[in-house]
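One protein chain is absent from this view; the other protein chains keep their places.
To keep things simple, chains are lettered A and B as they appear, and every chain counts its residues starting from 1.
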Amino acid sequence: MRRLAFTLILAVAGMLIMSCGVATEAAAPPSTVAATSPAPSTPKSLLAAVEAVDEYTVRFTLNRPDAAFLYKIAFPAFGPQSPENIKTYGGGGDLIRNPVGTGPFRFVEWLPGDHLTLARFEDYWGDRPTLQTLTYRAIKEAPARFLELQAGTIDGADNLAPDDIPAAEAKANLNVYLRPPFNIGFLGINRAHEPFDDVRVRQAVAMAIDKEKLVRALYPPTALAATQFVPPGIFGHSAGSVDWPYDPGRARELLAEAGYPGGFQTSLWVMGISRPYLPNPDRVGEVLQANLAEAGIQAEIVTYDWGTYLEKVFAGEADLFLNGWMADYPDATNFLDTFFGAGTDDSLGGSFPELVELLQEAGSTLDARERQARYDQANSFIRDHVPAVPIVHNSSAIAFQDTVQGIQASPFSQELFYPVSVEGKSHLIFGRSGDSVGLDCVDESDFESLMVCAQIFEPLVAFKPGTTEIVPSLAERWDVSDNLLNWTFYLRGGVKFHDGTNLDAEAVVFNFERWWDQDNPYHVGHTGNFVHWAYYFGGFKGE
Amino acid sequence: MRSTVTRHFARRLVLLLPTLVGLTLVTFALLRLIPGDPVRVLLGEHAADEQVARFRAEQGLDQPLPAQYLRYAGDLIRGDWGRSIKTNLPVTTELAQRLPATVELGLAAMAIACVVGIPLGVLAAHRHNRAADLLSAGTALVGVSIPLFWLGLLLAHLFGYRLGWLPPSGRLSIGIEMASVTEAWNLEQVCGGPLGPVLIPIADVASNFYVLNSILTANFAALADVVQHLILPALTLSVVPLAIIVRMTRACLQDTLSQDYVRTSRAKGLPEQAVVLRHAMKNALPPIVTIVRLQLGLLFSGAILVETIFSWPGMGQLVVDRVLARDYPVVQGIVLVAALVIVVINLATDLSYIYLDPRIRYE
Partner (left out) sequence: MNEMGHLERQRSRFWRSGRAITGLAILGFLVFAAAFAPWLAPHDPYEQNLQARRQPPSDQHPLGLDELGRDNLSRLLYGARLSLLVGVTSVAIAVTFGGLLGALAGYLGGWLDSAIMSLTDVMQAFPTLLLAIAVIVVLGPGLTNAMIAVAIAAIPTYARLTRMGVLRAKALDYVVAARAIGAPRSRLLWRHILPATLVPILAQATLGVGTAILEVTGLGFLGLAAQPPTPEWGAMISQGRGAVFAAPHIILFPGIAIMLMVLAFNLLGDGLQELLDAHSA
């Protein structure tokens, strides 16, 4: 009895103490409703309208001509989902765990952090996959993935550690596929945090890093130290550009000029799982930390798991951070606009208006030479102002047992499994570096989510597997007006969603409206940000 | 005698209450001790102001703390433990998915520790000489000094990856089909009546215990696979309890073996085996049960590291994963469940003393 009484007294005492320490929760002042800004003269949104012309015809009207529009539409995340399914989940909530598309594989089950399983869609309109089931297993460490591949517990492994590639190539029963280095790994600098608002400090950071040594030590021989953001081989790459030299002495001088003769303290954010452009981020982080220390910058390493990392970095919480990008399509807009164009997140502390304009112009110019000239200007601008330091274009590697046939290494790191077969069995287990965050892919930014969506959803047009060529997918053919503003797609008939409902123009329009229109009742998703829409289409309805 | 036992039982139950209140206080405090506004901690720094205000009102976080606590306690009892920030699943669902895996691992580890440890301890006590002393004491000491995560790494790599004798990770090989008890016995059809809503959830939970499930569904291929996956992690986890059990068994047994009544039995001419087994063991058992009960906390702590190494999808791995993901509702849930399980098992073992130790009966 006594003990009971004392525990209760302790409880009350504890709560009194806590309430003294915690600031009283004053009623939050009503947030002043921001006056709705009038529709801007130059809309951010690429899309002006989308409509169903008839049962199987969809027309997109753009606000400005876009040379890369087909590439953007071909992005797997823009594959339509069954409207019935979307409505069932109210456009959000458990929708991220119950995707219904038209693709060759349908979703079966997902044990978060462990594995995600897909099964062949028997009523698929095209060639049915040979595989009956496809399972993605999340194995965080690259060496563990390689070990399991050797042990035979998985049939394929994503993102091999560079240290393991020679060993994998030496094994007779394994096939290694190197993807072209269509990616970029970089050190982002948040200009909104002092002292990084001073361009001299940012330039000092650029000169403190010994890229060559880092890349040679921690990356496979085919990887390249990056001089700019656009990898060689992708349109927009500026040949012959001059990069900042590795010069820690000069870096210290610059810091002194900027008012930091003794250096300063800051944080370096490093993601917790391997990425195609950063297969071993913790190593790279430590090397960068040592580089910065030589220039006098003491950086404390901060790590979060991938989902949280992205959230916080995008919200602008980090000072210095590692990040990167894999090509979704082979154009500079995919690399530069994502980070420096309109509608970007706050990770770099804001955008440069001149750069935004430059990129927009370049994106809507049709003459290739003019475009390249503009991109050369943009790349120069980026180099001079150092919003981030490009570090590496990695040639990421995947490996499979030699019983696996039909793998095409994708330039966009999205291998499709419908042409794949495994000798002697009908299921394939693929070990990847992390788990998907969610399967409402326009509202996800991680690669593991997109990988799965690419099997479940199909866009209107697609890339021929293993290439950058556009071929029909859900649309049999398409038309474009001369001014490149009106794009009409003719859908094929007889396509069903995994839940049995029909694919028609209404369904396609339903999906696009859901992503584009922030007032649409189903514009809920996972975070509500629909980042891929913002990246690719510039902005939302009315912006 | 019955009334004494029930009185003892009742008293123990009443003493349970302040502990339970205390446990919930600790988990309640966890979220509020983290620096910053709890709402922003849960929703993220950049959540819209209106979102924050709405969430605060919905969750009652604008109420005074005691009211908040009562609401929290009420929610707990009703089974609403909140939702995971990372997966949006109810915390209870996530815990229910993961708890059986850890319990299975813990039981297996304890089984190994007892089955190997007790005989070793008995042997050492019996052969009371320098060699046995040194050996048992030595192994025990090394056992409690080894870092578990290191041992697990070595075992996984040696037997799992290098030699390939045992699977190095996971609970079940993908591709091995294992139906749940509910499916295999067709419970949904069979137990349609009033017992259904009770039996089916129980069957569902039982099917998460893979060993039990494979036995109940007579799926022996799955059983073999499951046991193979269980061996390495359970072995790693068993090292510390094993060491302690060996030492304690030896010490307790040595003590009892020198007691008067044992000498009398020996003098009476009873075979050595009977002496050891019947008299000595029965009296040495309560301290051994005590040791087993004290190991619980240690087992869970060890499970955190072992599950991480072997990618065993249990609560230990969950806690590490969700701490790194700042998924506080789930972390709160795990802390509470772990403590609850320990408290309940302590109660159970306490009550078992009533049977094992006749002296208590006559209190």
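As a convention for this text, a residue touches a chain if its C-beta (ideal position, glycine included) is under 8 Å from a C-beta of that chain, and two chains touch if they have at least 3 such contacts.
Predicted model, so just to flag it, every value in this text is computed and none were measured.
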Partner chains on view for the chain not depicted: A, B
Residue touching the undisplayed chain, where the options are A:Glu194, A:Glu257 or A:Glu300: A:Glu300
Contact partner of the left-out chain, one of A:Pro143, A:Pro232, A:Gly349 or A:Gly542: A:Pro143
Subunit B residues touching the omitted chain (full complex): 18-19, 22-23, 25-26, 30, 33-35, 141-142, 144-150, 153-154, 157, 161-162, 296-302, 304-305, 308, 319-320, 323-324, 328, 331, 334-335, 338-339, 342-343, 346
For subunit A, the residues touching the chain missing from this view: 2-3, 6-7, 9-10, 141-144, 161, 163, 213-214, 216-218, 280, 282-283, 285-287, 289-290, 300-303
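Going forward, only the chains that are shown with their structure count from here on.
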Subunit A and subunit B: spacing of chain centres that average the CA atoms, whole Å: 40
Subunit B-touching residues of subunit A, taken from the complex the two chains share: 1, 3-4, 6-8, 10-12, 14-15, 18-19, 22, 25, 27-28, 31, 93-94, 96-97, 111-115, 135, 137, 139, 144, 147-148, 150-151, 153, 272, 303-305, 307-308, 311-312, 315-317, 346, 425, 427, 429
Complex contact set, residues of subunit B against subunit A: 14-15, 17-19, 21-22, 25, 29, 32-33, 44-46, 49-50, 52-53, 56, 61-62, 64-66, 69, 86-89, 97, 157, 160-161, 164, 167-170, 173-175, 311, 313, 317-318, 321, 324-326
